[in-house]
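Only one protein chain is missing; all other protein chains are in place.
Presenting chain A:
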Amino acid sequence: MGSKADKKRHSSMRQPINLVNFSFLEHRATLSDQLLTKSRHQHSLVENESDFWQFVNKYESMLRQLGQPVLPTLLSESEYLQPVPYHKSKHLALQLDEQALRHDTRADNEELQAQFQQLVLIYLDFKQKEKFNRIKKLRQAQRALPIARFKDDLRSALQATRVLIVAGDTGCGKSTQVPQYLYEFGYRSIACTQPRRLACVSLSKRVAHELLDDYGNKVGFQIRFERNRTQNTHILFITEGLLLRQLAVAPNLEQYDVLILDEIHERNLFGDFLLGVTKCLLRAKPELKLILMSATINVELFHGYFKDEGAQLLQVPGRLFPIKLRYMPPPALELKAGQATAGSSKRSQSARLDPAPFIQVLSLIDQQYPITERGDVLIFVSGVNEIDSICEAIREYAKEQTQWLVLPLHSGLALAEQDKVFDYAPDGMRKCIVSTNIAETSLTVDGVRFVIDSGKVKEMSYDASCKGQRLKEFWVSKSSAEQRKGRAGRTGPGVCFRLFTQQQFDAFEPYPMPEIYRVPLDTMLLQMVSMGLPDVRAFPFIEPPETERIEQTILSLKQHCALSVDEKITPLGSSLANLPVELPIGKMLLMGCVFPEVEQLLTLAAMLSVQNPLTTRAHTDQRCERERQPLESEQGDLFTLLRAYREWLQLKMARENTRKWCHRLGIEEQRFYEVCKLRQQFQRILESCRMAPPSDAGALNRTERARRHGELRQLKALKRRQRLEQPRQRKLLKRQHGAADTQQEEDDDAPDTEDMRDVDFRLRHDGRQLALLARSAQLERHRDVLLLKLLLVSGFYPQLAIADEFNYCKGGGQQFFHTQLKPFLSLHPNAHFAKSYELLKLSDSELHAKPDYYTPKQPLSERHQVLCYQSLLETAKPYLMNCIRLPAAQTLLLFGYAIDTNWGISRIVCDGWLALDFPQPGSGLLLLSRAIELRQRWSSRLYDKLNELNSNEKATSCAPPKAAGHDHGDTLWSDLLDFMALDVVYGIKRLLPADQKTLYNRCPPPARLMLLPANPFVQDYPLSVNSEKGGLNISEHVVYGCLAELPWTLAMETALQTQLWRCAQCDFQLEQFDVPDQLLHRLQCKAQSDGKRRQRRQSSPDPKAIVAASSSSSSSRSNGCDYHCESCGRHLKLSQIDILRHRRTCVKHKELPTKAI
């Protein structure tokens, strides 16, 4: 140190630097070296060198301007500690650590070097002040929040009680501050739930920032596809759904000492569920503290609900400026609405919103408020279509009144688009944000001075009577209208224009309807049972749903085999509760786990679980329609989407720009990313509960690995850069020049902003994995399509619909369909089947001649179809959504809950609403017995697997339980395919309630059947008399002989009296064609031929086909007929049996989809 101090003293004698003829900038190249430290890595003393040089420049010119261009000579170390003489450097608390610095020994000008170091210090000191002030400012802002004054109240309340309700309007700071206060009070394991994923992420970022822990992990979040949490995380923002899942795994949530439920006033399903669960949890976990946070909406409800727990209420006033209220109902609203409906013929245009009243308010604002007074506009409408039409109108208006900037806002927008609403409007301009109710409570935009409220909201409601959903526009509730109004007074006094009358407002409901009344309850109830709740009816709902709906839901859970008869959870049920999807999709996944190609199933399930990837533009823009044309599948929209998804993956593999491609086709790319993530999640869950074998995409080879390595490095650098970027700052908005720009902008944005979703995606998937994904979306083979359809139905049954009998003579607009619960539904106009409705009709060539005894009027065919729909949605009309088509009889027999037959099995009724007539002798028996057998095999396979898993859950089994699936697994699936392809002629009819009365004979079986020694259909199932309907229970789902005979079935029986019946297995013959006798023989025959059967199944064509053949060949009419094979295109003259044979070989060789599927 001593020698350095000497050096300094020397330097004071050197020539001083005068900035008039000198600048450090001229020596930038040599001086830059001095900014580096001595250490191996050569770090820089300053964070940002260019920033430093800018500072130098400013500092120099400042000194020149002040007339102090001569840099004062530097002080010695000892002088420095004395107050005199004065030197500016005495205000610097920092000094350079000489040891760490590099000294340029060659330096010819020591003064220069020393002064430069001084300059560095000044810069560093300046930076220190900057950073310090940043922290200080942050703290000031926090202290200014309304909640800050209640911090001590919060502390004392928490000492006094376990349940605290914090009621405060948005903007009071409760969501960001309360978790921090708790941390400060010493709680170290704080969970805070949020209804929305996005809120979890942004809140965790914000709170981490305020805790000065932006880059640490004190604060984390956990949402469906992403987690950012370590052992050091003390505050966790988590979605409601995910916390519920944690509860299901660890019922007492040992990991948390405080639970904050935020936004409980929203009253969504999970929130309500959590309230009940936490009420129970408080009893089980005496140390847990619970904080409920809500807007000041219906606070008394929550307070009362936790009264017994001694809940305290903390009311935090929001910051609100006075708001002027103006009711401005549009004149002659009814008249206009009437005209609109009368004049428009095309879809959805009828309900189009009239933008005129909104424009009138804008022009009123233009007239009454000078543009020099700042203030933006927030418009509330009910939905995306409404937003679009209003935006369009305002853009038109803004061509003359150029001060308006239009910004749409709804949850479907990309994040970057949403962020724009936070940007500033340039001087002399106003933002006009057109929003759904997203901006009502969940999203806060500052600077709004005017609110225009349409008073409308679109809400989903649930119709339990038809198990369908309804999307309808309603008037908002009073509390929502007040929330909307409040948005005008956050930054200053404001005005709220209500486009309805005071009288209308007075008639509004006080609060919005809680979600629990508006959605199906099955997933929630199942989760309750799987959490160990003995009786869901006793659950302490804050506001319970109707008892009847609970009962209905329990019944349907039983039908899905998720609950047992005594309402205990079944193995299937507990596996279902583990899957974070709608019940049918979960069931489909589990049913399909015994399916050899799980990969495809996973993709399908993921595709079904995301929102429809097609945007509204996809159907309105002709170009999009044209681009998608080649991908259209005759199998329905789901399969079209899968093709598009596959194409997308292939583009990814070719490293092409998929964002543009998606835009061209009208696809919301985000959905496809979600499909990939969901698929992976399903895979993991199924793997982890060992329902599926681990997926193996194959290892990369050497060159692939090398290439991948490089790619990964590049991607990670991008990712890191993005992550470390400063959080997005509010920007100044650009002026808009008419409607066309928005489109333009979207394309322009693309190149300069790196597509982070693409980067993420590529990071996660190497080439092999991509190829596997693409393979799993490949569904061109007929058998794959058919199998997946079967799996779909296995999940979605009983969601079937049948075409109206008069559809054949009507056009596209009048095609109606019926479900069991609701008649006269339409296909959604955007659906492929709505456009190509002929696919659902029987063509003339598919109709069969009727035997004489068959008198009913319905057509006979082998090609009847049913639709399986994913959901039922009522908007303008009730629509069936996402349909697939399937062979009717086979599907019904495989999945029906209650299958009833007559004695001759010429008539079968499924679930009491669809009647199948089999006028060809033996065909009913054939189809039914095969269906029973397949069903039995399938479910026993599934249950074996589930039981096996449940029993050795704890035992460490090293071998994956795969063996069972393989030995006869493959024949199950090929047998199922054979079954679906069986050509049986039948008629199908929808039964009406009136038919039910005479449906059953309610008679005990005839004596000779009572003599049956065993069950001829299912070996181990004990026969019993069905006392309600009559007949015999022959399997879990089938009652034999309970249907009353009809004139035609009796006539058929008489006709058959004259015919012989020969057993296909042996030489046994019956004089008369009599089904009960056939069954009797079946038992004897089975006993001797059981051994042979299996062998034969593999080598020769199916024995059942022979039964069909022998029975039909014994009937006079079908010895040979004209047959046109669709797969090979030949016309053949074949007997029934040969047609079957031909079809099988032909299908096997070609694997082409035939129209019938």
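In this section, a residue touches a chain if its C-beta (ideal position, glycine included) is under 8 Å from a C-beta of that chain, and two chains touch if they have at least 3 such contacts; residues count from 1.
Everything that follows uses one rule, which is that contacts and distances are computed from a predicted model.
J.: Just go with whichever of "Ndufs1 NADH-ubiquinone oxidoreductase subunit", "Translation initiation factor eIF2B subunit beta", "uracil phosphoribosyltransferase" or "Cysteine-rich DPF motif domain-containing protein 1" UniProt uses as the name of the absent chain.
T.: Going by UniProt, the chain not displayed is called "Cysteine-rich DPF motif domain-containing protein 1".
J.: Of the residues A:Pro16, A:Gly216 or A:Gly812, which one touches the chain left out of the display?
T.: If we include the chain that is not displayed, A:Gly216 is the one touching it.
J.: Considering the complete complex, identify which of A:Gln180, A:Asn228 or A:Asn1033 is in touch with the unshown chain.
T.: Candidates A:Gln180, A:Asn228 or A:Asn1033; residue touching the omitted chain: A:Asn228.
J.: Among A:Ser363, A:Asn657, A:Ser688 or A:Asn701, which residue is in contact with the omitted chain in the full complex?
T.: Candidates A:Ser363, A:Asn657, A:Ser688 or A:Asn701; residue touching the omitted chain: A:Ser688.
J.: Have a look at A:Leu31, A:Leu45, A:Val377 or A:Val476 and name the one touching the chain we're not showing.
T.: Selected residue, touching the omitted chain: A:Leu45.
J.: Specify the residue from the set A:Ala29, A:Leu66 or A:Ala93 that touches the hidden chain.
T.: A:Ala93
J.: Contact with the hidden chain only, please: which chain A residues?
T.: Residues of chain A in touch with the missing chain: 37, 41, 43, 45, 47, 80-86, 90-97, 100-101, 124, 128-129, 131-132, 134-136, 139, 212-216, 222, 225-228, 230-232, 245-246, 249-250, 254-255, 677, 680-681, 684-685, 688, 712-713, 716-717, 719-721, 723-724, 763-764.
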